[in-house]
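What follows is a structure written as structure tokens; I'll ask about it next.
Not every chain of the complex is shown here; the ones you see sit where they belong.
Labels run A, B, C and D following the written order; every chain starts at residue 1.
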Amino acid sequence: MATIGALATPPPRALRTAKHGDTSFASIGFLIALWAALAFAVLALVVLLVTSFIDGASRLDGALLTNYTSQVFPETAGARAAILGSAWVISTTALLAIPLGIAAGVYLEEFADNRKWWNKFIETNISNLAAVPAIVYGMLTAGFALAIGMERRIVLAGGIALALLILPVIIISTREALRAVPQEIRQGSIALGATPLQTVWRQTLPSAVPGIATGSILALSRALGEAAPLLLLGGLVFVTYDPNGLFSGFTTLPIQIFNWAGQPQLEFQQVASAAIILMLGLLLIMNALAIFIRNRFQNRW
Amino acid sequence: MAKSSPRTGEKIVMVVLFGAAATSVVVTIGIFLALLFPSINFFREINPIDFLTGTRWAPTFADASFGVVPLISGTFWTTLIGLSLAIPIGLASAVYLSEYAPQRIRKILKPVLEILAGIPSVVYGYFALFFVAPFILNDLLGINVGTFSVLSAGLVLGIMIIPTVASLSEDAMSAVPQALRQGSYALGANKMRTTLRVVFPAAISGITASIVLALSRAVGETMIVALAAGTRASVVNDPTDAGQTMTGFIAQTATGESTPGSLTYNTLFAVGLLLFLITLTINIIAGIIVRRIREEY
Amino acid sequence: MEREIPTTPRRIMACEDVNVYYGDFRAVTSVDLTFGKNEITALIGPSGCGKSTLLRSLNRMNDMVLGARVEGSVTFHDQEIYAKEVDPIEVRRRIGMVFQKPNPFPKSIYDNIAYGPKVTGMKVSSMDDLVEEALTRAALWGEVKDKLKQSAYGLSGGQQQRLCIARTIAVNPEVILMDEPCSALDPIATSRIEDLMVELREDYSIIIVTHNMQQAARVADRTAFFTALADEGTGDRTGVLVEYDKTATIFGSPADQRTEDYISGRFG
Amino acid sequence: ACGGDADGGSSDSGSISGEVVSDGSSTVQPLTAAAGELFGSENSGVNVSVGTSGTGGGFEKFCLGETDISNASRPIGDDEIVICEENGIEFTELRVASDALSIVVSQDNEFLECLTTDELATLWGPAAEGTITSWDQVNPEFPAETIELYGPGTDSGTFDYFTDEINGEEGASRSDYNASEDDNVIVQGVSGSEFALGYFGLSYFLENSGSLKTVQVDSGDGCVEPSAETVADDTYTPLGRPLFIYVKNESYADKPQVAAFVDYFVEQSASIAEAAEFIALNDEQQGELEDVLAGLAG
């Protein structure tokens, strides 16, 4: 029992020791290991970007944007139909998923009594949906289209598949953004005689908009890059016309890339790489936009 | 926000909002039914036991055989390899970003890492096929792999899910109250020990959740494995061999012949159902584990 | 205290046998209290004795707290505020509340004030006039009149708290509840708010929770002292009212030993 | 399959406009795509879409009435004809080009110059599955190295044709090889290993002759190289094969854009084959083709 007592009045001892400090061998080694891990990840990104760029730079031209794909002239084949197709599908996805996701997020975060089993069930369900493989959403949509007799390879079907895919992501990021709004703001509004709905509509939701926007943009950029669910819908590969509506056939950038890269001619490999660069560019822009919104409009509570 | 007595208009809005949330349940049921009906037809013809235990997968050949073990082994290996890369790299990155990086660097690096998660998987697939397999594995590391191998697909899959692990784990560690770190420093612990013994254990439920999500991503990823793992559906014993995953089979077969009602079509959905049930099981078990860990402290 | 205070308060609100529960846990037990019109009533007591809980049950803010439940009678102008037909929205408009941490909305100063009148659908002939009047009453007009369109977050803590008071005044309530409104403020800001409370007493009835006994002594007409006792049933600690009287009496010659111990700093 | 401007008018070159929907063989896809493109350059109002479900997948859609034209790298099967009949789909078969189903190996491969059809059957037959894994099992002169095989998937007409001719039964094949509908996957796989072998249409070889070489095939009359000439003079047997499009008669009759497209396809078959780097029909075959078309139009 004297362990502490005996030491309680030690002779004044120098404060200098190196053994336990942040400069010990183990600490430095640990830090180096952390750096190495991060460097690996960043390096992988850089290598990926650089190799894509090297392969495709020669075909980064106007024709890539304005021409349709061509079987006869692969050297001037373009991604026009794919770009427009991606635009159509992503817009459809956004229109379907964002309002629905925000509404669901608002309900769960602001109104649901999470002691009720059905709300708990919905919550668990959403977190499980977030982990469902993308390709399964393609199968769901294919099955659904079959059941109602809808054509599978149209813009609407693609939009539905991708919207279902990103719905959980949007719900979850909406909830996070709402959760970051301090309780005091809600209380302040309620105490002034605002209804809960007014409080959400005029205070909580506006404050959460940057967070929701960030989450939605990132989710859409994921949808933009998805090919697997669309393949399940029998995505068209050779489209030489502009999609012109929800029931129009379409192709998208990732599918076009997948198709080009599968063709024998070297010119197709090049245009595939150029389209990859185009897509990475789009993706970087969307990410940058999301980060910009996150940093610029982040509320300092 | 529980009770309140909203006006009629508000009640309608509330019902609409609830409906939106309930959509997710409809989607789940939809997935389940969409997968179930063709699967039932499949299992009318194929004995489920043979399906789950058979080691020859040749559903579309004249001498057809429906043992799904080869596909499961392909998925197992790509997932295992992917996670073995992503977990250490992801966690170490998360620790650095949350505990060591100056605010400014963190603000730059975290989104940079997240870009990795957003790169289309088609792009990753070609990266594995044209760069990782020939240059990194064969030339640089001297590991003899063919053009297609579960190793190259798994590694690139791992790169793709690094940010899933890193980002969510970083969130979990950043959420550990500063008070705990201060408590540790005030006892004379250095930064490494504080990180490893206080922050890391305190964030363990969030970290587990991030790993589970990464695991689901890996199991469900399609284009990388479809492009880079190969399409030979044999049981994989050696990761330098080619192999086929469940998702790879679905993608390959669905792009071709998949007329509703045919046995091939039903086979697709049976594999899809299996895939769905596997990810669901992983998540439910993980949910229980995460809750258990959290309750303990 | 040069002010005349009637022996019994001119009742504007009252609690009768009020119990507040969080789930199964009873946080406040059997409180009877009558609040006087145009008076400042202070609720004091050690941490966790249920002051905030009781205060929130006076304007049904507890409705927003998951699992919270109020039993007993709370009346406002002799109307039961928990009656079925009563609209809690209306209750909250007429019984305003100011919080511990200043919580302006992330909007301009002007919009902070205009928010309440807008959402409650008040008929306002001139919003500008209303904003000016609320800010003037909250002794803030002079300091902010040139920057009404600027974000409320640019104000100091004390100014923010006065803005919150102004915002509450703007919907024209009769009672203002305040939960430790100065605990996040420095002494100078605190004394400005105290002066303001005394002014506002002319038109409003104020109920304030405070940890700071000096503050209660300085501003309150009446003081209620609460403490936490072991609940007879469950053994959990629950808040009870120990003593309620004119402030001078509570601080000068309290009837209960526990009050005296608390006041004199022997505990708490 | 595409709800484009089916009835929108076009401004230039006559009045035809609308959709031509085709699907089917991935081997034939470049040919039909090239035809569509050349045709489209003169008839900008017509959209020709070309899917790649494989020959079998294409016929299934065709016989359900979903497509106007089905591309095929083998003749339609009897069971498929039955389904078409059940659904009231009448069609016409048009042989539009030829192909040499080519056996390919890597440029690095030094031991495979020629294979007999028997050796091919040993290599690819169902009995080979799990047993024939080393080259010396095919021929004792070959090295004892592990075999790596690539080939088209089971939806493919190429697969059907190959298995029918080599293994004696359509669809009978070992299954432990890398199967892909994407022929470039086969190119990648075969060129990556000196002990790999694969098969697909000649045009894929011609595009990748830098990394691949063909193996001659001996069906009893000596080793023959796959080429336009050996196909045209019918010496590359049994793997020289016709490529087809199947036209739905009703579409040809009712949709002017389909009729115009098919007419164009037949008239210009030589230049289309050239543009897509396929083997054009010889004169006799071209004559037959025009006769069949005349029958359809008549």
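One rule holds in what follows: a contact is a pair of C-beta atoms (placed from the backbone, for glycine too) under 8 Å apart; a residue touches a chain by one contact, two chains touch by 3 or more.
Worth saying up front: this structure is predicted, and the values here are computed from it rather than measured.
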**OP:** Please count each kind of protein chain across the complete complex and record the totals against the labels shown.
**Re:** A x1, B x1, C x2, D x1
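As a working rule, only the chains that are shown with their structure count from here on.
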**OP:** Using mean Cα positions as chain centres, tell me which chain lies farthest from subunit C.
**Re:** D
Subject >> Busiest interface, counted in C-beta pairs >> reply: A-B
Original post:
Taking each chain's centre as the average of its Cα atoms, which is closest to the average over all protein Cα atoms shown?
Top reply: A
Original post:
Approximately how many whole Å separate the CA-defined centres of subunit A and subunit D?
Top reply: 39
Original post:
Which integer distance in Å separates the CA centroid of subunit A from that of subunit C?
Top reply: 46
Subject >> Residue numbers of subunit B (touch at least two other chains) >> reply: 1-2, 4, 255, 258
Subject >> Where subunit A touches two or more other chains at once, by residue number >> reply: 113, 186, 195-196, 234, 261
Original post:
Okay, in this complex, where on subunit A does subunit D touch?
Top reply: 70-72, 151, 153-154, 234, 236-241, 244-245, 247-249, 259, 261-266
Original post:
Within the complex, which stretch of subunit A touches subunit B?
Top reply: 20-22, 24, 26-27, 30-31, 33-38, 40-42, 44-45, 47-48, 51-52, 55, 100-101, 103-104, 106-108, 110-113, 119, 121-122, 124-140, 142-144, 146-147, 164, 167-168, 171, 186, 195-197, 218, 221-222, 224-228, 231-232, 234, 253-254, 257-258, 261, 272, 276, 279-280, 283-284, 286-287, 290-291, 295
Original post:
Considering the complex alone, what residue numbers of subunit C touch subunit A?
Top reply: 59, 61, 64, 66-67, 89-90, 92-94, 96-97, 99, 101, 103-106, 115-116, 119-120, 153, 164, 167-168, 171
